[in-house]
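Note that this complex is displayed minus one protein chain, with the remaining chains in position.
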Amino acid sequence: MPAVRKAMVERIGPDEFTSSRRRQGCDFAILSGMPDKKELLSQPIEHIDIKRHDVRALVEAMRSMAYSSRDLARAAAIYERMLRDQDCGVILCLAGSLISAGLKQVFVDLVRNNMVDAIVSTGANIVDQDFFEALGFRHYIAGDEYKSGMQDGVLRELMIDRIYDTFIDEEELRICDETTRTVADSLPTRPHSSREFIRAMGAYLEQQGKTPAKGGADSIVLAAYQKDVPIFCPAFSDCSAGFGLVAHQHARQGKPTVSIDSVKDFYELTQLKIANPTTGLLMIGGGVPKNFAQDIVVAADVLGTDAPMHKYAIQITVADVRDGALSSSTLKEASSWGKVDTAYEQMVYSEATLALPLVAGYAYHQRAHADRKERRWARLLEQVTA
Amino acid sequence: MPAVRKAMVERIGPDEFTSSRRRQGCDFAILSGMPDKKELLSQPIEHIDIKRHDVRALVEAMRSMAYSSRDLARAAAIYERMLRDQDCGVILCLAGSLISAGLKQVFVDLVRNNMVDAIVSTGANIVDQDFFEALGFRHYIAGDEYKSGMQDGVLRELMIDRIYDTFIDEEELRICDETTRTVADSLPTRPHSSREFIRAMGAYLEQQGKTPAKGGADSIVLAAYQKDVPIFCPAFSDCSAGFGLVAHQHARQGKPTVSIDSVKDFYELTQLKIANPTTGLLMIGGGVPKNFAQDIVVAADVLGTDAPMHKYAIQITVADVRDGALSSSTLKEASSWGKVDTAYEQMVYSEATLALPLVAGYAYHQRAHADRKERRWARLLEQVTA
Amino acid sequence: MPAVRKAMVERIGPDEFTSSRRRQGCDFAILSGMPDKKELLSQPIEHIDIKRHDVRALVEAMRSMAYSSRDLARAAAIYERMLRDQDCGVILCLAGSLISAGLKQVFVDLVRNNMVDAIVSTGANIVDQDFFEALGFRHYIAGDEYKSGMQDGVLRELMIDRIYDTFIDEEELRICDETTRTVADSLPTRPHSSREFIRAMGAYLEQQGKTPAKGGADSIVLAAYQKDVPIFCPAFSDCSAGFGLVAHQHARQGKPTVSIDSVKDFYELTQLKIANPTTGLLMIGGGVPKNFAQDIVVAADVLGTDAPMHKYAIQITVADVRDGALSSSTLKEASSWGKVDTAYEQMVYSEATLALPLVAGYAYHQRAHADRKERRWARLLEQVTA
Partner (left out) sequence: MPAVRKAMVERIGPDEFTSSRRRQGCDFAILSGMPDKKELLSQPIEHIDIKRHDVRALVEAMRSMAYSSRDLARAAAIYERMLRDQDCGVILCLAGSLISAGLKQVFVDLVRNNMVDAIVSTGANIVDQDFFEALGFRHYIAGDEYKSGMQDGVLRELMIDRIYDTFIDEEELRICDETTRTVADSLPTRPHSSREFIRAMGAYLEQQGKTPAKGGADSIVLAAYQKDVPIFCPAFSDCSAGFGLVAHQHARQGKPTVSIDSVKDFYELTQLKIANPTTGLLMIGGGVPKNFAQDIVVAADVLGTDAPMHKYAIQITVADVRDGALSSSTLKEASSWGKVDTAYEQMVYSEATLALPLVAGYAYHQRAHADRKERRWARLLEQVTA
């Protein structure tokens, strides 16, 4: 793997080069009074644990208030109802940097407690952030003074990547890229759905002992692997795995390669809709994941199956409704497209770190999932795609 | 094609069924005092023509004002500078429903006047909206009273899809889905980049005489085909083409199929960056297209080439910076990732239909592109991927 | 009081006219399938009680997350610190419709527990909403289908006023207008600060037995009266009291009247700053209240006193920073004006019904106010203005 290795060497080794580069960064930092990389990456993001916070009384009090609090309480009640509907398969959609923001454990808990049956996500959440932490890395709190972007040049010198108020060690992220390439190299050279690839990432974690049982961090990728919850990333190249896969294809010039077939993703998720017609969506952010999951209703129709619209739909977003973007298009608008039913839909206009612990925590402490059966949809797809 | 045909029949024919369904919609509409489908789809969206509006004095006046007007004037100046830089390849990124909103001709003009060398877009803009119009269909103005979503149930009955304040005839959109399947069926059964598929769509338009020369509407897909401007849709299943491709794969159960390899997209765009190191980004909205185009700097590095950051970057968006989403992450933040240089970058916080005609119109009337050479990057990729 | 009475008659009586008007509204409502006024006003807004929700663990968990949750946790910690600083006088600023949204009890609790020493507010919160409820009236939950505004014409016929997702009976609001006139008529005919007028409103509530002790609802106006917490409304005509005061002045054509001197408000609040130099701001929304409270630092300077900047400042808002409006100007920006110190300042970008119960509830359950002394600033002003 010369190409990537060369890049890695250029970036994180050999020791001499790296340390000279680091020194350059540090000198700059000293000049400008900035702390060094170690200090900047000292306060890790901690993931909120909804199991520890019984927010039911708080959420119920919000039901008789106004604006976002009432919307949030209604969304929580719809999520509870969705889980109590024994026919309903729940699809979780993730956009925006959610894992780096401290929401990983919420999603792990939803998977492990049968509160979600499939996930559609941006690649960044699943690979760059969740799988990255599964490998043993962390995200870090950035001081308020870095939000402005005025020090981003210095951060670049230090190889620290910034997501608004959060830091990532780019040297660690390069190891994550590299690991996805290892996974790619291990797969048969044919078109794969992103779902298949991510399942292989889960298997890798288990094989490498990157599990809570062996002292590792828990992760969405691992939990979903163990619980047979399929994860789809419809724009899979657009993340750390993209770098690994490009390196894989580049190295195999002319020879057959692993490819990621986004049509297969769409086909697979549509199969799930056809097999389990009653569905509900829990959407954080909008973008491609939202649209992709909504579109399977139409796709089922195209395949000749008269699938009903998504019966339940919740979206937590800060996106502005008035520019026509998909991220922000209302769930009512989706009903004109025949995608979402309007009986049980609720938009919550809030940044997700505030709203999601309340919505998910409410449903969890209501034990809405207590009698819910595991769907293990991944097994269904193994059969289909075998 | 029984599956899709069945769906099509169920939706748009045979006459009897359709008309009974239509009557049902109409009856409902009459009961609630709504106009019928024909009336609702009577006022087409007209695309603004920047060539007719010399906005230079206006934009220059904005340079000495504050807030968005000053940002916009600075963005226009950066776009001009980008075009005058003979080394610079310009990548246009499109997210949000822009074509349906009346911006199609702006992008066609950018392509035809050598003001853009590659396009990265959501599928909806390129297939559901641009290719859709190229087939002879239109988007329609929705009355203010439909924005609220209170009539979306009735619209569904009438098979009218709504994008905020704009209507689409879903029966026509189904024909667009079907056409993408025709294109898919005509291709060799191997992994394709979305770029290759969209190029085939352009060839289809030319073959079918869907060109201005033969009385058809001009389109981005056609102009890009003719000018060898590659178009990438990194989440290509997430649009009308996804429906056609799913139908294609479904019909070929067990046999080899066309697949859409998103890794290949990423690899191809990275090759362009390597071949033409100096680059600038003109981004409308954020999401996957923005991230995908920014990431090629890192991907080139992964492939062992020390490609410089994007030298110029403009983003027009209404997204909120404070939720950490990619759509809204500032260009300064991207510089911490080593993706965008900070010397010539400008965010413009405005809805695109207001800001883009001014930014693009300014550069056009400055004749910034007058001495700019065609890059015809698609040819470069034919060689690479042949 | 013929003018107002005439208006009142026209609006809420005599019985015959009203009922004919009501019938007209109802008929219209029946035609369009709408419920009648009584049904529309059947579900009252209930105010959240922070005393019942120990949110400390939740807020502490948010401290190590990102985006709004971390900002919120930091704001809560600053509010706690502000209360533990024995020298610090706390000024609460209110803009936006907060009382109608279910936050009244939060503010009442802050006043009754010595967690706030002065209030600067829009008139609507204090008069149209808080005093209105003190008179025995309520706000009501509006169904989701009314948010769009499509039924606002019918609501007007029914004399129901709407605030986004909340209803008010305009006939009751007219009684509130009328009551403010009664208060005005009882005062000496000279310039009053809004603070003096609102204090008279508090005295009126006590005299009329509109108190919890006598079975009435608790209110900010009453609690502030009893605890000698001054309330300022710098734009006092811009509310229900404005209607009462205009009627008062109109009826006294040519004779001396009560007037509301906004300069006196500014002078009084500045006196408090001079008497108690260490101050902190807890701001919900922005607008005039925020600006007014920030400006007293400069006003003290103008009066020759070298008052320090506000030492602590928290603002909860959804306003967009990028249009230069005062509602949204950052607290850092205020520091360039010498108004707010930057050591302990935090913006929380969230709708207030979600964020305030967490921020205020955290400080309350931390018992940050336990050893805090009452300031009873209203007494200080009685001396000054006597």
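So that you can tell them apart, the chains are marked A, B and C in the order they are listed, and the count of residues begins at 1 in each.
Here is the rule we use: a residue touches a chain if its C-beta (ideal position, glycine included) is under 8 Å from a C-beta of that chain, and two chains touch if they have at least 3 such contacts.
Model, not experiment: these values are computed from the prediction.
Within the whole complex, the absent chain has one touching residue among C:L135, C:I260 or C:I314, and that is C:I260.
Looking at B:I141, B:A251 or B:L380, the residue that reaches the missing chain in the full complex is B:I141. For chain C, the residues touching the chain absent from view are 2-4, 6-7, 10-11, 95-97, 100-101, 122, 124, 149-150, 152-153, 155-156, 160-166, 170, 177, 191, 234-238, 242-243, 245-250, 257-267, 270, 285, 287-288, 291-292, 295, 298-299, 301-304, 306, 318-327, 329-330, 332-333, 335-338, 342, 351-352. In the full complex, the hidden chain is touched by chain B at residues 43-49, 52-53, 55, 57-58, 61-62, 64-70, 72, 97, 100-103, 141, 163-166, 349-355, 357.
Think of the hidden chain as still there; on chain A it touches residues 66-68, 145, 147-150, 320, 322-324, 349.
Please note the rule applied: only the chains that are shown with their structure count from here on.
Contact with both chain A and chain B is made by C.
Each chain gets a centre from the mean of its Cα atoms; for chain A and chain B, those two points are 25 Å apart. Separating the CA-averaged centres of chain A and chain C is a span of 41 Å.
In terms of their C-alpha centroids, the spacing between chain B and chain C amounts to 47 Å. Of all residues in chain B, those touching 2 or more other chains are 148-150, 320, 322-324, listed in ascending order.
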